[in-house]
Structure formats: C-alpha cells, structure tokens
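Presented below is the structure to which this report refers.
For this view, one protein chain was removed and the others were kept in their places.
Note that the chains take the letters A and B in the order they are written out, and that residue 1 is the start of every chain.
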Amino acid sequence: MAPVLAAPKPALPPTGDTPGGGGAGERAFSWGVRSAAIAVAAILVGVLAFLTIRGGPSMFAGAGDLPARATSFFQLAGPLAFGSLWVAAIALAFATLPAVGVALAATVYAPSPRFGRFLGAVLDLLAAVPSVVFGLWGLMVLAPLMTPVYGWLHDHLAFLPFFSGEPSVTGRTALTAGMVVGVMILPIMAAICRESFALTPPALMEAATALGATRWEMVRTAVLPTARSGIVAGGMLALGRALGETMAVAMVLSATPFLISFNVISPENPATIAAFIASAFPESAGRQVDALIGLGLVLFAISLLASIAGRRVARKAVAR
Amino acid sequence: MTATIPSAAGGAAARVHTSPAADPLDGPLAALAAAPWAAPGGAAAWPATPAPGSISIRAVSCFYGSHLAVADVSLEIPGRAVTAFIGPSGCGKSTLLRSINRMHEFIPGARAHGTIELDGVDLNAKGVDPVAVRSKIGMVFQKPNPFPAMSIRDNVLAGLIIRGERPPRAAADDLVEKSLRRAHLWEEVKDRLKKPGDSLSGGQQQRLCIARAVAVEPHVVLMDEPCSALDPISTLAIEELMRDLARDYTVVVVTHNMAQANRISDVTAFFSLAKAGQPGRLVESGPTADLFTAPQVAATRDYIEGRFG
Partner (left out) sequence: MSATVLAHDADRSASCGGGVADVLASSRPRWGRRLRNRLALGAVVLAVAATAVPLASVIWESVRRGMARIDAELFSSSMWAVVGPGGGLLHALVGTLLITAATALIAIPLGLGAAIFLTEYGAEGRLASLTRRAVDIMVSIPSIVAGLAAYALFSLLLGPGTRSGLAGAVALAMIMIPVVVRSSEEVLRLVPQDLREAGLALGAARHKVIRRVVLPTALPGLTSGAVLGVARIVGETAPLLLVAGFTDAMNYNLADGRMTTLPVFIYTQWSAKGLDTAAYDERAWAGALVLMAVVVALQLAARHLPAQIAKLRRNR
C-alpha cells in the first residue's frame, strides 16, 4: 500500500522545468508524458461530468422514474445514505482498536523486525482478499456463527435499541455486515497507524523509558499522542473505503429499502447506497438507471468528504 | 559568434582525433563529435589553433532565483592542464563549475549571466544545444555514481548507450579498454566487466565514473570535489589520475583540500565571500606555485595558511 502520510513534496530536488535541450525527441517525449498527466486529470473530470449529466436531473425525478417504486429521489437516497453511514460506523467500531493494536504489534511491540515484516505481509494479504470472497465468507461462515450470539444479545440486552426486536435467524444483519467490512478496512487503517507510529522520534521513546516508564506507559505518553492525528486520518480513509464497499454488503446484508433502524440484529436492515445500486441495477432501465447514477454521485460525495477530511488530518500529522 | 572562429567545417571532426594513439572508434565518435554540436545550418565549429579545451569565463554571475550566488567572475582556464577552484564552503565554486557545462539548468530557478567560451565558441549562444555542450564538457561528481542497473562495461559505454548509439562490438570493446586504462582501472576490473557498476569499492567506482566521462571523448572534464567521499589511498589514486588526464583533457577540479590543490593543479583560482549570504567572488587566480608561495591578496594568504574562519 502506498504511504498516505508521506509528504507530497518531492524528496529530492526536482529536475525542474528548464529546457534541457535535446531537440525533437525530447519535445516528443515530454509532450507524451505531459499528455498522460493531462489525461489522468481529464478522466476524473470526465467521470464527474458523466455522473452529473446522467445522474443530476434524476434528483428531481418523480414516481415511476425511480427504482424500488420510490416517490422522490430523497425518499430513496436518505435512508440509503443512513444505511451506508450506519454500516460504516459499525465497521469502524470493530476495526479501530484491532488496527491500532496490530500496528503497535508491528512496530513498538514487535519482538524482531522480521515479525514486523511478517505482520505487514499478513495485513497486505488481508487487504488483497477480494470483496466477493469476503461476501461469501461473511454469508456462509460468519453469519451462521453469529446467530446464537444474536439470540443471546437479544435475551440479555434487549433494553438497548440495538438489540430489541426479534433477532435474525440467518445472521445476515447490519452487525454481521459491519463486522465483515470491519475486517476489510482493518488493514487500511493499520497500515496508516503503522506509518504514523514509525514517525515517533526514537529519542522520545527512549526518554520515556529512561524515566522509568513501563512499555505501555511509554506507548501511552510517547507513541500514541504523537500519532493521534495519524490514527484519526487512518480512520477517515478507512471510513471512505467502508462507505464504498459494495459486494460484501450486498451479499451479507438482508436489506429493506426505505428503512432507518438502529437495530443491528434484526432480519430487516437498512440498505446501503453501494449495495442497493449493485442489486437494483440489473432490474433497472431508462430513467431508473439515471437515478442509480444519481445515487452513485451522492455516494461519491460522501466518501470524498471522508477521505478529504482524512488527508487533511494526515497532512497535519506530517507537518507537526 | 562565428567571427571568433577561424576554422571551417570539418574542424569539429578533426578536433576529436587530436587525442593520442590510433582511435579505433572513428565511426561513432566522429559522428558524435560532428552531429549535434550546432543548430542545423549553424556555422559553429571548433577552431584548430588555440590550446584545445581552453575555457574563458567572462563576467559570469550565477543566481538562484533572486539570490546572487556568484558575482562577476572572469577567468581563463588553460587547455590540457589542471585548474583547481578552492575556497570556503558557500563561495559558489561548484555553482560556477556547473554553469560551465550548463548543468545548473536542472536546478530550479538557477541562472547564469555572462559569457563562457570553449575554444572560442560561446556555450550559451542561441542555437547551441546544451546536450551537445555536455557531450564536450564531461563531469565527475562528489559521490561516485555509477549506474546500478548497468554492468561495469555498460557503465563505460553509458554515454553511447544512453544516446542510443550502438557501436560495433569490437569498437565498443576497444573503447571500454581504452577508457578503463585511461582511468587506471583496467587491470582491476578486466575480469569482471559484466558485474554491476556498484559492486566496486568507492575509489574504483569514482574511477569508473571518470572512465565513463572520458569514453565520450570530451574536451574538458569537470570534477566537483571528486575525492571528498573517498579514503586517503583512493584519493591518491584519483589525484595521480587527474595529473595523467591533463595530458589529454582540460581538467577543472573543485576541492576543499588545499594540499590537494597544491599537489595536482597547474592553475589555482581562489574564491571567497565576505560573509554568509553574500555572493561568492573570485579573489585571485594564477599559477599554483605562485599562488601558494606568494599570494597577492591578504585573504588568499589567510586562507592558505589556515587562518580563515
């Protein structure tokens, strides 16, 4: 994974834009790479343009032009946006502590550099598992495993809104989906935490140890405070990723459109934008597809906000 | 510009072959020398008469953005001799050195004003391709920097390889041997030419870089503190080599080591600056023996006697 915390400024003095000479070959080559850079920027502009042109007008569409027999775009988009944020929040709740912990294990707590590298490889591999495989795993392995737990939660903690109502017998709940997405974003967050822990000045850690701090006290006073914005940045970027996760959620979550509910163990769950697009797309045509593109635009906006916020915090972390 | 040039077309090709010994590389090297020197249709060519590879620097000032790094330097560098630039850090020796083969153009914001001529040809004239300037004025850097992705042999041929020229194998072999011999490295590496360039020791790497520089048959070799990253024994080997190189090339070396300047150079130029942030200036220059025994300026004497800063 490319380091997110690495400074955007060049590490070495750039060769600059001065004419280095070289004639026609040089002009052709520099023109070629320049147009590649322009093309990359143009692709993004194109994506935004296509989404806006096709999806924008659907925000004012009425009944009949919308999927799932919705009567207005926002009647559809509101609960879906809630679902996306809700599942992402559950995922983040599951992923944060393990991500910080495993990042500590790979840096401060690593018994040897080799162990650190091994954990890095495990994290890379976990990040590389395709979401459709996670979907299959969540659906057929994790969900059945969780149903007894949901029964127990309902029996003992039903006074909390999260666990009231009949629990799902299939286990395909918001909690299961959140757990699966949590596993998927864990390596992303851990990688960024690891980077920011590695930025802790060794002198600071040695100073804390020399003052007689235990290892945990050293971590708490020297490592975590300096890395705090790195951890927040990792969480934000992971959030962006969780919001966009499609297949795992589409496969695991047994979703009902238009539903807003905080119950995490129910057979009826709020749907997420991404999963809704994927499942409604094959059955949609004409204006309905435009509405799905409009939903995509909303999803893009939300996850972009999350990652912009994350990158802001990350930059601050590096600047400090 | 053409007015100062006595020779006619063909002079460019002729100049290269003044190097001693039969040159087996007539083909590619002649092409190199003749081809890219001037703009198409331009009449620029190398004159045959003055000492080959003599450089005259006239009223040169170097800037980084708006900061004046070197002010108003005028200096004659004789051909086929070693000229040393000495002076305290930050006095602009390296900046001036880089502006001689226009390497400063790759530092953002760096500019040089004034005239620099190689054998009477203005290197900054319109239509002169900086790429061609660099093929006539080679450079050796502070840290040895052989290309790690190339073998020792390919490193020597790098000038040709990078330019995309493919000399016949026999000619290339000859060029490799000749250049490595010239760099006093042949005996040490002749059995492992296929090994990567960075498998050598630091001193050997630096000599490899010198072989690489002379393999493109430049007139001038610029050296930017070539020994500062080396141990004393490797330094000695390079110093010996520099003396030897001066028989065929003009050598300009920036050094912090005054004893070294005294040992190896024919001409020494002493640069200094009033204080940090002020531009560097040429204080005094002359035959090395004179400058070290009877400096004309008090600042030079102080520096040579170690009383500076």
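Throughout what follows, a contact is a pair of C-beta atoms (placed from the backbone, for glycine too) under 8 Å apart; a residue touches a chain by one contact, two chains touch by 3 or more.
Please read all numbers here as calculations on a predicted model, not as lab measurements.
A.B. asks: Which candidate, A:200, A:229, A:246 or A:261, sits in contact with the chain we can't see?
C.D. replies: In the complete complex, the chain left out is touched by residue A:246.
A.B. asks: For the chain not shown, which residue from A:38, A:63 or A:169 touches it across the whole complex?
C.D. replies: In the complete complex, the chain left out is touched by residue A:38.
A.B. asks: Considering the complete complex, identify which of A:139, A:153, A:177 or A:313 is in touch with the unshown chain.
C.D. replies: Result: among the candidates, A:139 touches the missing chain.
A.B. asks: Just checking the interface: what residues of chain B touch the absent partner chain?
C.D. replies: Missing-chain contacts on chain B: residues 101, 103, 106, 108, 131-136, 138-139, 141, 143, 145, 147-151, 158-159, 161-164, 194-196, 199, 209, 212-213, 216, 218, 222.
A.B. asks: Mind pulling the chain A residues that touch the left-out chain?
C.D. replies: Touch with the absent chain occurs at residues 2-3, 6, 8, 10-17, 20-23, 25-26, 28-30, 32-41, 43-47, 50-51, 53-55, 97-102, 104-105, 109, 119, 121-126, 128-137, 139-141, 183, 186-187, 190, 209, 211-217, 219, 240, 243-247, 250-251, 274, 277-278, 281-282, 285-286, 289, 292-293, 296-297, 299-300, 303-304, 306-308, 311.
Note that only the chains that are shown with their structure count from here on.
A.B. asks: Where the centres are mean C-alpha positions, what is the separation of chain A from chain B, in Å?
C.D. replies: The separation of the two C-alpha centroids amounts to 55 Å.
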